[in-house]
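The complex appears here minus one protein chain, its other protein chains still in place.
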């Protein structure tokens, strides 16, 4: 029979010599695990001697504990009556008052506003934050406003159809959910809730490598023809990634692997770090530190813990290359590869040289969360159209970042995107109203997209083209320097 | 003798099984009409069992009741003493206090400000609202500020004359009232009041298809030479439109038909929808829903009622085409056709191929109420000048949207517009001061336009030309891609 | 002996049948003069039966009364003890508190801020106001900020000299006072006070046609070599203008005549009109009315009185032309003519064809008070440089509008201006501190200009050139359409 501990007894084990934590009512000795924790020892020590469930739960998928700790580390259970009163998972910023019904929310900004009041500060900070001055985050959206529509009139627009396909899989709309981590921070239904909402619309979902639920949980109730991708952050410990790939290969709803390239090291998300600081009892350094720790041999003396983003990033391999990583992936999965985070025409072109393994690319600046002042996906679309339009014939091109309106969706499609992803949008929807909140988000975008198409005089998404938009302003701001293509072509020709 | 009902008795009939309403003191059984109501059953059910006069009156022209309901539906009258106290047609947002005298209002912004305080929230929301983020609404006006004047000096400017003509009819000024619906929402004198004001200036008025008064009422007191157009939204039930056209053909002041093309489905006017939501007892979905209902076979389960704009739109035919609709119109009227809502040079060119039936076009983005980020009329003017200036020789071109100053009027005329329309401006004027408010609006614009012409050194409107303005900034933002004209020309040449 | 009236007796004569006013303690019967008053009857009737001195004094130069009224109109004097207490000429907007010493004011914005608090609302409104939305007023200044300096270094800048000349007269600085009316509204020392300040710096002053002092008063204490111009607004009643020219010809300090062309009719200065409205007991119409009254035969029924600007404008002749007005001027003065208010390269070129009578031009949009969205002088400078740079060889070119900093002065000079004028700047200086306030204004601009020149590595104003500035942004916004020069050249060649 498991031993029962008083909270006061547990509280004494709060050092790196003897470090206990309470999780889901059980007491664990994590002293030996401190040095192995992907998120660093510090964050555990902050919670040592205490009930860490509230912190642990929403960011660890089930099974994490069992995988990481040896059975003997579980010392027993805690006497719940000796614990201090817990305040609930979310610490709402305003006195609790149910959110308004999602049907009354008219657009994505309203949903974000409602969600921001519902979630904990930690969740808000993680979802909302972007790099540095958040220039790219804002610009991702603003750039769509600089593109004007060219509505054609006197065209029968009775019918309008959002059906499309990705990698030959049929979808109900060209809008998908981007791989965004930590859905359970915003709502208990988590990534599975997003999947349920996507099912209603035939919409695609790309599951984050850092999802707060296991892939198996997320696809459990999927429709037979429901389409998922799975995002991989390759780990320094390749074994871990290989184990995950093996699990993914078995899930028949997952149709492709998304390899994220736009965040080989984490950007500096100050809102996220600031929130972490506010709750920390010890001084922490800026998140840029974490990037350093992967390479510097000087010891880190500044006590960094960083925000949620920093913790999630721990263990990610910054050494990926075209030469090494794609063959490694081929060894562990037959699924098609989609490369995410391309931001130049040169890299789009390089990707097009890696068919048939690589079947698609996602133009993305990581939602403005990696490199601030990185270009919005629309600029990269225009760059590709200018320097190497043949890429569109060889690969499917998707974009994400800054999508808030159906007109934004339409503009991306006009420029050659096959589909557009929403990341924060889905998380805010989930936070504002659970599954129905995500449904509402998708419904609004679908409705707005149809209205935009009808007012352009276009019936199906494949008929949208550059003649339907005026990109003059954006075109005056995209890269105009010498292309790196010539030397790339020389290099690859030499190889062949 | 008609039966007299107690309000309490009427109140019991408030379901879709038995639905009664009180209108102008009479009691109607509208149970069978629920499914036929162009604005949907929901909006009636919200008012079932109650006196609906306040809601009904300002948006239905006289005769609507008689046309739509069978005589036996009128069950009798209500005992007025049993009714709850009515608060009056308008629910002013501020404690009633007469508006300031219109003579003290110096410009259109001031008139809008005063009007906004005078009208009900519903009227404000309907007049003010525009699509999505209202980018196009704002931009419609801002773009005029980016055009600079080029005043020529040392020219005798003693005389200045705004006289002009449209389709060979003489007008006192090149400023007309655009077809804007629901004038009685703003002031009881309604569209007839606008007509009275126009009469004072020899100004043209285009009557909205959704006017809150009948065309006959509106033109009743017109001067013999007063010029009107009549706007048609072709109905799915073509018979209704044909009946209307037959009535219009008999009104000799109405000189042409304006076929609206820029809103085949309604845009998403969130202020209008939000106001509707605030007053609704049941949840409603976003206005984009309404566009869907015209084509989707999936049942609408979201309880949509939308704003005033949505309700007015019910029954409108989204299937109009060059090939079908113009011949149909020709069968039902000999009046010249003016096409409204063109936003590309391609469509302007197409229109020019349909003379002599089509005699004019109105460049318009529907006041920013249809497609958000659609181009302002000035951009379309510049596009036509760039790609197919011959259009100006074949058709009269008018513009609307964003006109707030005489200098705006002058700039549009310099670019080739024959006249400019004001929609909201006339409604705000009406709301601010009835007939005198509209007069004040027209007087301000006329005075400002004359001052602007004199300071340019131009005596008559036909002398205004592109040499009088500097459009450099705007020209750097208009469409610069491949023209659709070549293929259009091929198609039409092949047909001939 | 003059009769002495009680104020109560005078008060009875307050109609157009019998209209008396008190001025400087005397009682006048102005009934017959009502229809002749250049500012209109209304403004007098508003003051009828009352002491009008406060209104009359700061905007009428001495002698006006004597010139306009017959001696018998003076009925006697008023018994001062029977008058209501007068509140003083200025009605400060804040509780009186002396302004800060002018030496503590560091720039022109601070001086304007202080002055705005010192002067009456009427004076503030007249000085501050500009046309319509005041776009041109703001833009006049902002455009200078879009021009960057190109400082050359490692140049001896020990010496720096602002000396320059205009029409071969030596000046101490290239900054002059523009003709701005109604100086006594701001400070009792009026235009003579400005002259006294200019004397300290060898600065030029152009006397307004609507000065609140006579030209004789203004130049009375001038230094022997002090340079003045005199601005003429040609009157419909040419005799009045001819009488004035005869007086001007006798004043040896006045070296040239400035013929204002940029305001043949007044712009719509709403702040000025609004202030007038606030004090008026009867409704008045917008100032655009006044422009109308000069040409319309329809009677003005709207009770216009307009602002100070409107009143000053009364009687001005809008029919001036190159053909008629220059020869007429030549008959009445031998002084060189400077044309003010040119805003296009075409008019600058036309002026250059009228040498030697015309010796200079002032590029100006009337301080943004005439045509709103008219181009700033800098754009016209750039236009001339682009289309007809030979104008700079034939005429001296001056500019005004928007000058607030020494760097602004330097930029205008770099583009070819011989001198720059400040209008409001001098009035605000006067209002902030009388003669010393104007001195402070000129001192600040002179000091800033010298610093700017030294930091450019330039010793004398004639060495400033286009190589010292980067006008790239402005050049992308100036007129780029077809020039009217070709047809002008043809016309003039044909004439010769």
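The first chain written gets the first letter, and so on, giving A, B and C; residue counts start at 1 in each chain.
Quick note on the criterion: a residue touches a chain if its C-beta (ideal position, glycine included) is under 8 Å from a C-beta of that chain, and two chains touch if they have at least 3 such contacts.
Note that the structure is a prediction, hence the values are computed from the model and not measured.
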Partners of the unshown chain among those that are drawn: A, C
Selected residue (touches chain absent from view) among A:270, A:400 or A:448: A:270
Options A:120, A:164, A:189 or A:344, residue touching the unrepresented chain: A:344
From C:80, C:473 or C:491, residue that would touch the chain that is not displayed: C:473
Sole residue of A:59, A:149, A:261 or A:338 that reaches the chain not shown, by the stated touch rule: A:261
Positions on subunit C contacted by the hidden chain, ascending: 101, 103-104, 106-107, 144-145, 147-160, 405-407, 443-444, 447-448, 450-452, 454-456, 466-467, 470-473, 475-476
Hidden partner chain, residues of subunit A it touches: 132-133, 135, 261-268, 270, 273-274, 277, 283-286, 288-289, 291-292, 294-295, 302-303, 318-322, 325, 339, 341-344, 346-347, 350, 365, 370-375, 379, 476-482, 484
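We take it that only the chains that are shown with their structure count from here on.
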For subunit A and subunit B, chains touching each: none
Angle of the C-alpha superposing rotation, subunit B to subunit C, to the nearest 5 degrees: 90
Between subunit A and subunit C, centroid-to-centroid distance (C-alpha), Å: 63
